[in-house]
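The complex appears here minus one protein chain, its other protein chains still in place.
As written, the chain order gives the labels A, B, C, D and E, with residue 1 at the start of each chain.
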């Protein structure tokens, strides 16, 4: 673990797990190489993208062989161009070869998430609305993906069930009513968010003192009315199957947040490759 | 761990990790519910897809509360229709709610991978060519994704660096020549695969006794010539940026394998939802 | 892991760690006993206390030997009297003996925390003020102690640095000013708490939109003025070396929360003992 | 793990567990700070105490960020005065802030245990009697607390059930008789301790060859007679609810050991605080 | 973990580690079998031996598939004949096949250790001398091997460095003298063993109050003199390269213990095999 600011605390175990699944009992092909060789390699990108994943990339080589040195030309969050070299590595050749795929797997995934986030954010940049992620993430990779959302300019919704209260339709069925649920939630020292289906529920939620209200599958017109009804009392969040086309219009209604599962449940990996440029025995 | 056939051995730890990242110190919202309630829920799909992920889904609830019962209407590998109910759950309501997202995250990811694999496989089904996956996977989820590829009808390439030898261009630079590399590999008791860039290298690989030869970025015409040159001596694999359109034509050349990173590095999650249908206190 | 409601998710690993440190490579004394003996034992308390720790107690024996049966006469949160039997155990005698100390260590600790919390809560029960815990906990036992605070009638402050923002004096020095710090915090989707040293800072915090303001070492009179100044804009929390005597007066000022490190950093273990009542070979 | 002498071998995992419970997915407040700042801080104590916990304190910052430097003015076991600075830290400001509470939680706990041990030891310092701890410890913190007892001048009784034989009343019921139990224990290569309830049992234990005899709830007068009866044959230990007042008189009887659960089951945390003294960006 | 008596507490993790190294990402060959088949198998032995390892064998199948049932015809410690069936298994055929090798690896190793111990013990059975093991064990398998020594009729010396004091030549060089080392050891509450090179050191050790004295490389004649010199003051242990031939004569001198590294550092695996006897689909 290094400085805890911004970088998820579980990076070492995430990388260890990834290395274990690739290396297992050892790299059979690298064993065929002369042990004492050193090499240099460059990682370049073949697309327009937002760079993300450098700490995981670094950690892969740190765990493999501390003699590997990685020099970054870019930082996480930087826009990159096709053909651009993002970093240069040097160190023992077997370690470069053994770590290549695992390191690139992190880079291509997280840059993919950061890039799609950046694209969405740009569509609503002319408004005050902020783009949120969700809990629809790849199992075991949530903290990494949430970091990528930050790099792309988004804002993190709750990390999990443990760090915020969000009362959804199924919870309401079990509790009886919105006001009963909110009354019980008030006894905790937590920000309270509640999902509502229509304006009647919205008003009930506002009177019950919800901090944030999630408007579930509201039409554009319903959202506009909800913003007026709310009149600044709580923060409003739009959720549900939001497509790219509708983003700007929804944001222009003045809602505080739009949350999108698509940011993290789909992945369009960015195409990176590592090329050995020098090798000395 | 239950029967080891077909289902990856690391399923318990993969699920534990996913539950930990979602539950952390406990589900704050579920705590607001009455403890003794029981419930029933249905999981349905909103798309055409291939179902995959049932063992992970089951394991989520097994780890949360062994009283939850999951009844599947379908098995992994089954085609499913929009609106189809794939399973029904019953058990303590808090456990159903706490496990919902983690369980669905596995199902949407793995069904996505199985579905795209099935689509690719159908495009080459009229040939003898088999579709292989690669090591371009989501970190920590490789064994699950490789299982999904099997469910979709694909064949697994090596699991990692530890279970097969694949000599690539970077390795050749370090070893000197194809024949030197192959000679050393022969001393192991392993199937040997080698990547070649042109026909000269192909011939050298065949004479060196490679079991499989990977044709790197060969044109359609080059592949056809390679198949003739090989004349059944080794198995041939096509790799590199293979797009859907080219699949059929490439398969019709008579190559043994086509491998595709796109199967596992990109994810188009399938849309599943869980709905509580009954709740009794 | 069983139902996640109310009971910390890390109970199995906490108990495993405790059993490991006591059992190590095995109970040397229990090895001297005949293997096939069964026994019955009663756990009783020698003090007035609030019972807490049953899930950890159960887990100890579940991990040791699933044939042990524990029947509880009381539930966590119940008041208990000196001499009262709280539970009866039956099962293999070696398991009862090997688990006794580890199980009691959880019970005596957590009942101690629940009991002191109950005592503090009773002193402010005539007001609307709620008693909060802090992060001054025993390393590795935080989730268990926070559960005990709930059993005693208290409310949990944040679990750790990861689930809420609390800007303290040291953070302010690094950020420059209260309004700068709050502006940056606003960009997250989190409840924001800030610590203030005097009324000027309080006003600045209120105008910056803090959700909760912690009044650090305010005198009784200063607290009263702060409540008037706040006038319901944010929630107010009193922190710092609050002694039992001052609790009622502070609560009567109308502050929302009083937080106390003493609840969890000091421990006055409750005196429980386990007595074998029957033993049959 | 560093040098194994005196410092428990599980320090790294104990600290990792504590950091995990506080940091989880990252310090939300520290993220608001400028990343590049460096700082200096001082840890001081507000009470008379015996310092204990430096290795755990160091390990917290070593795991967080290896650039943090801690300079100690005192060593574990040193007496400290109110207002005394015990150490000075310098390094990246976010790491200092993120580690503060976890590091202090170890220091306040372990100094508390060392301080009460020192106080008890001083009451019997004019005799040959030694003060022992017990297995009544905080779950998961036993090795740390046992280290603190050493720092306070006490002697460690067995670490757990695995490293010494101690036959108690419940074991005797299962074995039949003291002489039968001792005969079986003799077949091991272990020091044998046995608990007795009266002089008859004491004599039986001595004749059976016990190495140590624990006098359970003997009155002062009974202890005196036991010492005479023993006449140096075995070592004698007094156990049970020993209060501070009785310690000196009991020790003056000439018993070898007095053991006290209060040393480790109760905690009176010592009041330490960390203050940032300089901060440069 | 089941009953802790006699069976090492780390059995589950030892077996998990062994299964992981054999199964990794799954049994490729078992995947070729029909999933629903059930089978019956018998484990038989081809040599004269002492059976040992049943709990590890059981745990292998418990972790693989809880439907496997193992019925033992013998218990650990029983003598077995060539051709004898020691247990019968029934359950899902893939689980039987996948667990076979790992389960047999435990049985062949631990029965080997128990058998050689039984042979040594029989050579000194006409004396009071007991046979001890040492810390010369297979890394990671110590608790299992020490259990096997018990099954063979031996006695366990210390488990590790943590549960007994044994002052050896190298320690003496660092401490200055035997009496200085013993004085310091006396301040602990531990049995003290010390290694001596000659009679002068033996006398010094006895006067310093050692509980056990290890005679390092004493000749038979020196051992006889040492027994007379000791005259029952401490227990005496013979260590060093003791061969089978010399065992009886050494034991007849009246020493209390003979310790032998050969019991656990060498392994002569016992030949067991598992045969499928029935298979139904």
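Everything below uses one rule, namely that a contact is a pair of C-beta atoms (placed from the backbone, for glycine too) under 8 Å apart; a residue touches a chain by one contact, two chains touch by 3 or more.
Predicted, not measured: the structure shown is a model, and the values here were computed from it.
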Answer key for B:119, B:163 or B:216 versus the chain not shown reads B:163
Contact with the hidden chain, among D:10, D:211, D:237 or D:256, goes to D:10
By the document's definition of touch, the residue of E:164, E:178 or E:255 touching the omitted chain is E:164
In the full complex, chain E touches the hidden chain through residues 10, 14-15, 17-18, 21-30, 32-34, 37, 39, 56, 93, 97-98, 100-102, 104-106, 108-109, 135-143, 159-168, 170-171, 173-175, 181, 184-185, 188, 190, 265-269, 275-276, 279, 281
Residues of chain B touching the missing chain are 9, 130, 132, 155-159, 162-164, 187-191, 211-212, 257
Across the whole complex, the chain not displayed is touched by chain D residues 1-10, 143, 146, 159, 163
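The working rule: only the chains that are shown with their structure count from here on.
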A correct list of chains touching both chain A and chain E reads B, C, D
Taking each chain's centre as the mean of its CA atoms, the one lying farthest from the centre of chain E is chain A
Cα superposition of chain A onto its copy chain D, rotation angle rounded to the nearest 5 degrees, comes out at 120
So, in whole Å, the Cα centroid of chain B is separated from that of chain D by 52
Whole-Å distance, C-alpha centre of chain C to that of chain E, is 44
Taking each chain's centre as the mean of its CA atoms, chain D sits from chain E at a distance in Å of 33
Chain A touches at least 2 other chains through residues 9-10, 21, 24-25, 143, 159, 162-164, 188, 190
